[in-house]
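Of the protein chains in this complex, one is absent; all others appear in place.
Right after this comes chain A.
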Amino acid sequence: MEVSVSDFDNLKATELRLGLPGIDAPEKPAPVSPRGSKRALLKANEECWPGTSKSLEADTSNQEAQPMAKAQVIGWPPIRSYRKNSFKARKAEVEAAGLFVKVSMDGAPYLRKIDLKVYKGYKELREALDNMFRCFSTGMEGCNGSEYAITYEDKDGDWMLVGDVPWEMFISSCKRLRIMRRSEATGMPSSP
């Protein structure tokens, strides 16, 4: 029972899709179409043979689908919902939870914790730290001043100066903050 191209068109009309209702027609790889596109794939393959595998991949992506459509084939790839859910849950958790990091300041008797997600950029962060630790600094211009430097520990365990990398990159790699005395940071004595 070979399926000819015209049969294929008719089949398409009667096909039962497993896609969720409301999914747009253009991109779907409906149950029959992967097979159909498989045929088209074979044709395309013939055309570009002996093309490189690169052009084959390009054809594949045109025929089979844009990533969006792949995600819509129900139950494919065959991964247990438990596994899928545990990854989804973790992603959601990471997104929902704040990004709380400890902040220590040299000479201060206790540490603080701040949620990095609350701030839009470095300026806001510095201001917030300034407010938080103002009581510990004696007569200086706050964190912005020359007395202190703000540093952070990144994913690899290294201590970096705050402000070098784009904000988004910073908050994704910052593990904790330390407000360091300039004298310690540069090895030079602070001004009296």
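Here is the rule we use: a residue touches a chain if its C-beta (ideal position, glycine included) is under 8 Å from a C-beta of that chain, and two chains touch if they have at least 3 such contacts; residues count from 1.
The criterion applied here is as follows: contacts and distances are computed from a predicted model.
This figure omits one chain of the complex; the name its UniProt record holds, of "Fructose-bisphosphate aldolase", "General transcription factor IIH subunit 1", "Leucine-rich repeat-containing protein 49 isoform X1" or "transport inhibitor response 1-like protein Os04g0395600", is "transport inhibitor response 1-like protein Os04g0395600". The chain omitted from view is touched by exactly one of A:86, A:131 or A:172, namely A:86.
Where chain A meets the omitted chain, the residues involved are 1-3, 14, 16, 18, 29, 31-32, 34-35, 37-38, 41-42, 45-46, 49, 53, 56-57, 60, 64, 67, 70-71, 73-84, 86-90, 157.
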